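Omission of a single protein chain aside, the complex is shown with its protein chains in their original locations.
Lettered A, B and C in written order, each chain numbered from 1.
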Amino acid sequence: MNRFSFVLRRPIQLIPVLLGISVITFLLLQMTPGDPVRLMLGPKASQEAIEFVRARYGLDQPIPVQYFYYVLNCLRGDFGQSIAFRGPVSGVIAARIAPTVFLILYGLVISLLLTFALAVTAARQRGRWIDHLIRLVCVAGVGVPSYFVGLLLIMGFCLRLKIFPVSGYGPTFINNLWHLFLPALTIGIGVTPILARNLRATFIQQLDKDYAIACRSRGLPESYIFSRHVFWNSLLPTVNLLGVVVAFLIGGTVVVENVFNIPGLGNLLIRGVLTHDQFVVQAVALLLAVGVVISNFAVDVLTAILDPRVEL
Amino acid sequence: MSDLVSVENLTIDFTTNFGDVHALRGVSFSLKAGEVLGIVGESGSGKTVACRAILKLIAGNALVKSGRIMFEGSDVLAMKDAELGRLRGGQAAMIFQNPSTHLDPIMTVGRQVGEAMVVHQGISWRQANARAVGLLEDMHIKDASRRAGAYPHELSGGMRQRVMIAAALACEPKLLIADEPTTALDVTVQAQILDLLRGIRRERKLSVILVSHDLGVIAEMCDRVVVMKDGAVLEIGSVDQILRDPAHEYTKRLIASQPSLMKPTTHACPVATEPHLLVKNLCVNFYPGQSLAAWATRKPPQIVRAVDNVSLALRRGGALGIVGESGSGKSTIARAIAGLVQPQQGEIEVDGQSLDRALRQRRPEQVRKLQMVFQDPFMSLNPAFTVARTLAEPLRQQNICPERDIPERIRELMEKVELPRQLLDRRTTQLSGGQRQRVGIARALALEPEILIADEVTSALDVTIQAQVLGLFARLRRELSLTLILISHDLGVVRYLCEHVAVMQHGKLVEYGDTEDVLDRPQQAYTQELIAAIPKLSRRTSSGIQPGDTPLLAAGSKC
Amino acid sequence: MSDVMRGSGSLAMARIRTMPATLAIGGAITLAWIVVAILAPVLTSFDPIKVDVMQALKPPGAEHWFGTDAIGRDVLARTLFAARYDLAMAFFGVVGPIILGTTIGLIAGYLGGRIDAVLMRILEVTVSFPYFVLVIAIVAVLGPGLKSYFISLTLVNWVSYARLVRSQALVLRGVDFVLAARGMGFGHLRIMLFHILPNAIVPSIVFVMTDAVLAIVLGSSLGFLGLGVQPPTPEWGAMIADGQTYLTTAWWIAIFPGIAICLLALGLSLTADGLARLLNTES
Partner (left out) sequence: MDRRVFLKSAAFAGFSIATLPATLLRANADGSKILRMAYGAEVLTLDPIKTTYGADILIQGMMYARLLHANADRTEVGPGLAESWDIADDGKTYTFHLREAKFSDGSPITAEDVAFSWNRMRFQKDSAYAAPFQPLTKVEAKDARTVVMTLDRKFTPFLTLTEIWNTGIVPKAAVEKMGDDAFAKAPVTSGPFKFVELKPGDRVVLGRNEHYYRQGEPKIDGVEFRYVPDDNTRVSMLQAGELDVCLAVPAPRMAELKAAGFRADPEPSSTTYDMLINHSAEPFNDLKFRQAVSYGIDRTAINAAVTLGLGTPASSIMSPTLDFFDKSLPVIARDVEKAKALLAESGKTGASFELIQNAGSADEEKAAVLIQAQLAEVGITVNIAKIDSTQAWTRLADGEYQAEMNWWYNETRDPDNALRWCVWGAGDNKSYYTRYNNETVDKLIDEASGEADNAKRAELYAQIQKTVVDEVAQVALYHPTWLNAYAPSVKGLVLNVGLQFSSIGGTSLD
């Protein structure tokens, strides 16, 4: 059987996950006290207007009925109406996907560059002071909260040096590279220690592996062994870790989007949770779950490309 | 002939977290051009360190205290990187014990064979690939051009070893260092690889250093042999001289411990009429995980027949050896009888009583009757337990004796397996391999079984330790009148302990009968092949040594 | 080489000698914070919740070493007392998940089959959920505070331990000593508790410290977003949020708690690193 046949299986595995997530979000939001309509119409809205709107969104129906119609509508491609935004959820979400995806990918690119730079340096200079320094920075870096990093970056780069904008999401790709640099850097700084530590450890572990010794016995130079053998073998564990990290990131962008005011999904989701915008939360949660699954899938594909042994 | 390599008074220490370890203590030996030198010794003897040092392949924490290694007149240990690069691969190359870990798993084998040529000789990858295919053909790999594009995991163990040899020979070195090249292989494959090594040595006029723990391999391959123990050289001499007339006590013991040289212990077995254990038409299938896609396309499930319609019978007090190469299903039979694997078909009867195929359904006394001892001494004991706890647990759980008698019972068990009581408070991780295996036996005996199944119990042990453990088995069997099933890949071990033998291949019983009949007059081609593949040692040893006669074995061979 | 390690008496000595430096330093920092948390009332004469509007926004000086915040509370006192809350978050943020996760991982890994499949589906759903958001959603249901934080982290974070333990248990259930235990007729519960668990838990123990760091970061992020501790209880994340407004005029309000978090996290990370080295050299 083809090693890559898992590509076909993935969508099937997604179904129970999506069902589970929709049930959990539905129940969670039902359990949360508070009335979304009141928040929608604002503090001075009349009771009459509130009742009317509640009925319009079907919020006066029993919970199982609401869920049933929700699933039914989803199957028809209708993800419901946003209470806060007074319109179809799909439209609300569509406007927010790009910033989040851009931010996450950008952050990943930055963190990968940092990761490789640090890990390769440390592994090649193994045991020297620079290696110890990098290791220490990685250990220390894990615990620095990203909101604190974000604040410091804004202070330094936006207010003092005025190199980067404080916030926002520009209209063009190039513009976004500039606008989202600091948020992406914040993400990068958050993730790099974990990845770099892992990659460095793997490099060093792989350098002592039997196959590396065998290569040495054939007189291959260290740099060749590193670049042709050890490097590629070391990518596997880090790629796997990357999958976990991306899943973590997708949720973690919330904080960064908040600090840097990026109109993304994370922001929307938190707002949705706090304002009980049921269908927005549902849809974003499902979308993010799909994102997690896609990232895991990408990891699987990457693993399969990297490692001929993998049967998925 | 001048010396190609000479190792002079080499002393190497390893600095570890637990203090310095003396890996080599003043080791000296030399190799003449064209010669095959064997280095034999058990684990920890320093044989691997010694031969790796010749290529300066020593770990970062190794410290050369004294001595030097001369390769064609230049001091290897003083070489700079560039010179080392020329020496390694170009002048001398090395092959290793485990070909599956010593090949890069994510690079095609053709590339791995060819890359040294690209790096050292500056030829193009295309040329290197062509030459690699040629080399692989030289290693008798069929369909070499296709195989060159394969990854290591797509090849069998023997094939991988051929690839590793090809990679080592890529730059036509003068010296080949082979570190346990066949230890991880089945015996028939081992024979093929040894054949290959003999061939290329002859064709390429190679000098060879062959490191092995197996005297048989050394005897078949080498001109001279170095015997090492605890980092020191005990004696050096021609193979004939060492085997016939070993000077050192340890060498004598080493030779005497070879299973093929040990005197069988099976001659005085009691004869019973009714079978104690009866296995009828046993079938064990494995279903490798079926994919959803396969399920969706209604593909029939893949079945691996691990055990295919096997029937066995064993008298009370009898001993049956089950032999076969890896994947033959011999361990699966053992586990199925013990209830650890649930067979799809077949009957297991003990004393005429049928046992349920599922362990959970068997009555406690049925469970007790059948106990197993496992292969890997490092895996068979719970590392979180002390020895005392390991032995107390079955006594307590199966209510073998009242709580207050347990300490006494444990002491008795320790005596039975010849372990000092002081070890009782040790963690199992603090024991040596042999000690662990004895604890494993004691644990099985705690339940007072009638049938003992020993699954490759000695294959992970050094040969002298193996001899001791085998001796212990022989004694226990007799004293406790145990019925024994011994699973092994080593025909010598089976001959030593068992009066019956079953030969298995691909899950099927190939040959079954009295040990002497089967091993001395094999009827089946496979059995003949198996026996022929065993490196022969006996013909080169003198009658001066009486196997089974050394003091160490005395305890184990009372009968 | 391995024979040397079996030298009996010197083992304890050897272990002390080989204790990684990171473990020693990290342990010391962590311990120091625990001491600070316990002795906070002794270490400062100021009341962390005492409001004094007249003393508001005083820069660090002889009287208020770390200055005062917008309503005149002593930042040093608040930073020290906050250690209690943040340490509690580190501790409770890990205890719940490790108990739940280990139990589930053990059952799934050892028993396998359908139970495993069901538990792993649940795990998959939990994992696919954006971690942080799920915590926030649960906190939103339960209301802010240490208890909700504890519950939500338990419900969300068990997956890490479940995965670690399960993967170990999956291997261990096929290992000889477990087969031996089965072959001797022991019950599943006994095998899980005494044979699998002690051997499967080691990676989790290494992970606990790293996880505690994540718990602190997460907990303080909740505080930062205003979903953490109830005022006026001091907590670092909430203090940073308070001080954010004053970052350019009264930097001390946010910077000192920020440094405090980083220090505690550093202590725990170093401990984690050291622990990993120690346990890896042993095996």
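We adopt the following convention: a contact is a pair of C-beta atoms (placed from the backbone, for glycine too) under 8 Å apart; a residue touches a chain by one contact, two chains touch by 3 or more.
All of these numbers come straight from a predicted model, not from anything done at the bench.
Shown chains touched by the undisplayed chain in the intact complex: A, C. Which of A:V259, A:V281 or A:V299 touches the hidden chain is settled by the complete complex: it is A:V259. Annotation: of C:P41, C:P59, C:G143 or C:G174, C:G143 touches the absent chain (contact as defined above). Touching residues on subunit A toward the chain that is not drawn are 32-36, 38-49, 52-53, 56, 84-87, 91-92, 95-96, 106, 109-110, 112-113, 116, 154, 158-159, 162-170, 172, 174-175, 177-178, 181, 232, 258-261, 263, 267-268, 271, 274-276, 305-306.
For subunit C, the residues touching the chain absent from view are 49-51, 53, 56-57, 70-72, 140, 143-144, 225-227, 230-232, 241-242, 244-250.
One rule holds in what follows: only the chains that are shown with their structure count from here on.
Distance between chain centres (mean CA atoms), subunit A to subunit C: 22 Å.
Rounded to a whole number, the gap between the C-alpha centres of subunit B and subunit C is 45 angstrom.
Annotation: 49 Å between the Cα-based centres of subunit A and subunit B. In subunit C, no residue touches two or more other chains. Of all residues in subunit A, those touching subunit B in their complex are 1, 5, 8-9, 12-13, 208-211, 213-222, 224, 228-229, 232-233, 306-309.
Considering their complex, residues 22, 121-122, 124-125, 127-134, 136-138, 140-141, 210, 213-214, 216-217, 220-221, 224-225, 237, 240, 244, 247-248, 254, 258, 261-262, 264-266, 268-270, 272-273 of subunit C touch subunit A.
Every residue of subunit B that touches subunit A in the complex is listed here, in rising order: 55, 57, 59, 81, 84-90, 93-94, 96, 98, 101-107, 115-116, 119-120, 151, 153-154, 164, 167-168, 170-171, 291-294.
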